[in-house]
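In this view, the complex is presented without one of its protein chains, the others remaining in place.
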Amino acid sequence: MGIMSKSPWILHYDGSSCNGCDIEVLACLTPLYDVERFGIVNTGNPKHADILLITGAVNEQNKEVVTNLYAQMPDPKVVVALGTCATSGGIFRECYNVQGGIDTTIPVDVYVPGCAVRPEAIIEGVVKALGVLELRAAGKAQTHTPTGKVKA
Amino acid sequence: MGTRTVIPFGPQHPVLPEPVHLDLVMEDEKIVEAIPSLGYVHRGLEKLAAKKDFNDMVFVSERICGICSFIHSMAYSTAIENIMKVEVPERAQYLRVMWAEMSRVHSHLLWLGLAADALGYESLFMHSWRVREKVLDVIEETSGGRVIFGTCKIGGVRRDVDAATLDKTLKMFDDIEVECQEIVHVFAGDPSVHKRVAGVGILSKDDAYALGAVGPVLRASGVTWDARKLGYAAYGKLEWEPVVETGCDVPARVLVRAKEIFQSIGLIRQAIKKMPKGPVEVRVTGNPNGETIMRVEQPRGELVYHIQANGTKNLARFRVRTPTFANIPPLVKMLPGCELADVPIIVLSIDPCISCTER
Amino acid sequence: MSDEQSIELVERSQVSAKAAEFKAGGWRLVQISSVPTLGGQEITYSFDKAYRLQSVRTTVPNADPVLPTITGAYFAAFTYENELQDLVGLKVLGLPLDFKGNFYRKAMNAPLTSSNPDGKAG
Amino acid sequence: MKLGMPGMVLRSAAKKPATRRFPAEIRPAYSATRGHVAMDIAKCNFCTLCQLRCPTGAIVVNKQEKTWQIDRMRCILCTACVGACTRKCPTMETSYAPPVGERRESLVRFTQAAVPGTSPAGEAGRA
Amino acid sequence: MTGLVGAVAFVVLAPVVGGLIAGLDRILSARLQARVGPPVLQPFWDVLKLLSKRRALVTVFQEYYAGCFLLFAIVAGAIFFGGGDLLLTVFSLALAGVFLVLGAYAPNSPYSTIGAERELLQMMAYEPMLLIAALGCFMATGSFHVDAIYAHPTALVGRLPGVFLGLLFVLTIKLRKSPFDLSASHHAHQELVRGLTTEFSGPTLALVEVGHWYETVLLLGLVYLFLAALGPWVALAGVVVVYALEVLADNIFARLTWRVTVASAWTVAAILGATNLLAVHYLKQ
Partner (left out) sequence: MTNDNGLSYLLPGILIVLPLVPALLLAVVRGQAMRSAVVWTGALAVAAGSVWLAAGHLSGPPLALAFDLPWLDRAVAGAGLLVSLYMLFACRGIVKREWWIPVLIVAQTVVMVLVEVAGPRAERPIVIDQLSLVMALIIGIVGGLICIYALTYMEDYHRHHPEVSDRKPLFFFLLFAFLSAMFGIVFSNHLGWMHCCWEVTTLCSFLLIGYSRTEEARRNAFRAMGFNAVGGLSFGVAIWWQLHNGRAIELDSMAAMGSAALVPAVLIGFAGLTKSAQLPFSSWLLGAMVAPTPVSALLHSSTMVKAGVFAVLKFAPVFHGHTAGYLIALVGGATFLATSLAAISMSNAKLVLAYSTIANLGLVVACAGVGSPEAVWAGMMLIIFHAISKGLLFLAVGAVEHRTGSRDIEDMEGLLATRRALGIVMIVGIIGMFLAPFGMLVAKWTCLKAFVEVNPLLAILLAYGSAPTLFFWTKWLGKVISVPGAARPAVGPLSANEWAAVGTLAVLTVCACVLFPLVSDYAVAPYLARQYAGAMVAPAGVGIMALMLGLLVLAIMAFIFYPPRGQVSARYLAGANMGAAGNTFRGPLGEVTPASRNYYLMGFFPEGKIILGGSLASIALMIVALAAVLR
């Protein structure tokens, strides 16, 4: 395990979610799940973060914000889409104002399903993301996975 | 360079769990102007009614918000049931009250934690959420979901809860009540919290009423108004009184929500104890035709569903006015004149829920 | 249900005066909503007093999508009225705090009008 | 209790942490928990009822090829499909679906063998 | 010569000790919050991770200021542990602080700038008490030199109880502990995002972190100085208790405002510190 995966600092952003997934992200920080055990720190600041945990289907107005935040994270970095909304648009897929998932806007490295996504799944998703982060730090993984909606 | 400081507060801001933005204009740290901008969570889900079967709209409505999801689905279901004149079985009505109140307890605990956090009181946040996890356990055991209950449907509820689980629920809440007492005791009695919040975020009784404040914000300003008194579900058959405080400031709002936690636990007990045996749903056939304006009490206040149906499976209008939407003008009123350090707690004092607000 | 409801129809020009009347009577503004009709929008204003809900309804034709504001009586109506501007494409006259279409920035204009078919832009 | 916050934190420090040490320690699921949709493809007759009732379009049933596919990244765990199926093929399991690295990994397809009942459900991808 | 040994030992060991203290701090905090907390070496992983991140700054000057912050934090400690002048230590610490603040000013970004302002307010709040502490050491021992103060036969805390308490008070500010973690909090949910350190990232942030470790060790050294004559074990135990109390304080207070910080720190410095000095002065006469 490289150094990257020993100290994953996260930025959580709500990309137009319903809150369900967001409070589960917060729950991960609290005593019952306590992700600080893995060195995970919720930074609240893109400039300090290694992992972007993002929920929601991304609406018209949020596109710009998501892109900004992603751009402001220093390399190497990974993106984890949390919850059905973030992975595919979920039930809001057909709404006029949503893009339908994070990968419509920025490249996503790990998709975590669930509505709402469970804290355990979030932790698993982060662990999976750490693998990508390590590869990227070692220059072994491409910096960006291709963007684009996967048509199911 | 300017004569005043101008900073963006949000959309991504660690004290805001959700994206919302305020243009803060300050002199030193005093806020002279705070203009909100919304729209970061506007999904446009009201328009889904044109595409989705009215039955499926329950799933949409409970995903308006992951915190107050159950009451959304209950409000929507009740609205349709009213239009279609469906008699919902009594047991379902009591179960709805039980889940609605569980949802309120978890929402209020969540809020207490976030409010503590907004004051930089991390350990209190941690402890509030530690207790909240116990509530979530009960919710999961009875409904199958932690935050999206998924139990309400038109005509009743999707699942029954067996007697043993109800018993266990009662016991769990005895424990939760004790823990909540401790949290509330700490929150209300902590000198550093007091120093920070006393007299902060004043909203006079008249302002609260005139600006259309709802829920704990309204009740903390001394107005007795609680939509549950309208008696939907089984509320008409239970004994309780709205919690009202007259402090008009942040501590009063803390107190209202704190007391409502115990009120809700009391209601859960009553509901479980008075719950009759019987079926939990009726079969609903046909399409609704008619109109109703349904009001229920969410953790954050009065929620309004305006439903117009035209006899097809798609509703003519699915309109949701959420409590936070109503509490935005009071918030805009409260901010100017406060200190930057107080912005988080004042914003949180209305317990904002943007996903509800913008739908 | 003890939730009594009634709806009164009024002319568009009377909306402000009507709102002022409610205000004077000690009513609280509960909501403003819109329902698309064939040629326009029905705008419903709901007020509450002691758990009694009273609504006022007016219609706005699509040909002339303007509406007077009721912020004179209920300042808090500015949120609803901005929403009407953004989602229904009305022009609310006399808004004290006009977000000019930025209340919600959307991928489609006036999504909640009947002339606007479902489906998303882009 | 009377000590306020100092009492609370010191007592916490004296006690065992409330933390459940996931993944080493996993709480047994409640029977009601909605984790993911499982499918008993053997029973399916491809009536597409589930597909019709799924609010997110997560299910795609192909009668010709006798396949039943679910997109885990679309499923909102609403149980509508479970309720809709008259043959009780889809069921709601308590374990959650795992995260994936590629979007397409989340498409899970079940194929019915030519002779129903003789061969177990085939599954592509992870279920 | 011993001075040089002390200074070198500080330069080499302080980051190790400081990092460990930070790790224990985080574990203790977690336990107070009914959590397990990170491994004790976590702060080191954090810093190593930061060092291996790509640089991304608003202006390259930030790195320069962060470097100078670290440099002068080290100098301050080296003066102290080298047995040098206590006042110079305080000044050097202030110099380090100023560089950190400049690093936050440099990008001219809103939260960073507000963090800088607040950090300055904090510095203004604790500066009098630090100077008073140094003055107290002089009055009690007749020297500003750390080695002389250290060698003083009676414990300073006996002559200067007020100064000692006042020092503990401002230590809370200096260590960025609640209720005075105004300019940059350890955890995310602050109105200032990350305040002072908002615009630092990657290796630059690592410099700041390490600088804080040096500062922590220096400050605890100052506490030790007040107890030194009681013997190393007692003094060390005292330092541990003091730090534990700081962590406890961090967990039992909401964050207070800058007004309260400045007003209370100055009042404490006056009531506990200044009064103590005057008492020592007039009792001696």
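By letter and in written order, the chains are A, B, C, D and E; residue numbering begins at 1 in each of them.
Keep in mind that, in the parts below, a contact is a pair of C-beta atoms (placed from the backbone, for glycine too) under 8 Å apart; a residue touches a chain by one contact, two chains touch by 3 or more.
Small disclaimer: the values here were computed from a predicted structure and weren't measured.
Peer 1: Using the touch definition from the header, name the shown chains in contact with the chain that isn't displayed.
Peer 2: A, B, C, E
Peer 1: Among C:Thr37, C:Thr59 or C:Asn102, exactly one should touch the missing chain; which is it?
Peer 2: C:Asn102
Peer 1: Out of E:Phe44, E:Phe72 or E:Tyr150, which is the one that touches the chain we can't see?
Peer 2: Only one of E:Phe44, E:Phe72 or E:Tyr150 touches the chain omitted from view, namely E:Phe72.
Peer 1: Decide which residue listed in E:Leu57, E:Ala206 or E:Leu272 touches the omitted chain of the complex.
Peer 2: E:Leu57
Peer 1: I need the residue numbers on chain A that touch the omitted chain, in ascending order.
Peer 2: Against the left-out chain, chain A lists 13, 45-47, 64-66, 68-69, 71-72, 74-75.
Peer 1: Name, in rising order, the residues on chain B that touch the hidden chain in the full complex.
Peer 2: Within chain B, the residues that touch the unshown chain are 1-13, 19, 21, 23, 26-29, 35-37.
Peer 1: Considering the whole complex rather than only what is displayed, give the residues of chain E touching the chain that is not shown.
Peer 2: So the residues of chain E touching the missing chain come out as 54-61, 63-64, 67-68, 71-72, 75, 79, 84-85, 87-88, 91-92, 94-95, 98, 101-102, 104-114, 116-117, 120-121, 123-125, 127-128, 131-132, 134-135, 138-139, 144, 193, 198-199, 201-202, 259, 262, 266, 269, 273-274, 277-278, 280-281.
Going forward, only the chains that are shown with their structure count from here on.
Peer 1: Which chains are in contact with both chain B and chain C?
Peer 2: A
Peer 1: Which chain has its C-alpha centroid at the greatest distance from the C-alpha centroid of chain E?
Peer 2: Looking at centroid distances, C is the chain farthest away.
Peer 1: Could you tell me between which two chains the number of C-beta pairs in contact is largest?
Peer 2: Ranked by C-beta contact count, first place goes to A-B.
Peer 1: If you average the CA atoms of chain C and of chain E, how far apart do the two points sit, in angstrom?
Peer 2: Distance between chain centres: 58 Å.
Peer 1: Just how far, in Å, is the C-alpha centre of chain D from the one of chain C?
Peer 2: 43
Peer 1: Mind pulling the chain D residues that touch 2 or more other chains?
Peer 2: 4-5, 9, 12, 17-19, 21, 55, 76-78
Peer 1: Of all residues in chain A, which are in touch with two or more distinct other chains?
Peer 2: Chain A, residues with two or more chain partners: 30-32, 34, 37, 42-45, 59, 61, 90-91, 94-98, 115, 118.
Peer 1: Give every touching pair of chains, nothing left out.
Peer 2: All touching pairs, sorted by chain label, are A-B, A-C, A-D, A-E, B-C, B-D, B-E, D-E.
Peer 1: Can you name the residues of chain E that touch chain B in the complex?
Peer 2: Within the complex, chain E contacts chain B at residues 29, 32-35, 110-111, 114, 178-179, 181-182, 185, 187-191, 193, 251-258, 260.
Peer 1: For the complex, give me every residue of chain D touching chain E.
Peer 2: Within the complex, chain D touches chain E at residues 4-6, 9-10, 12-13, 15, 17-19, 21.
Peer 1: Which residues of chain A touch chain D in the complex?
Peer 2: 31-34, 37, 80, 84, 87-91, 93, 101, 103, 108-115, 118-121, 123-125, 128, 132, 150, 152
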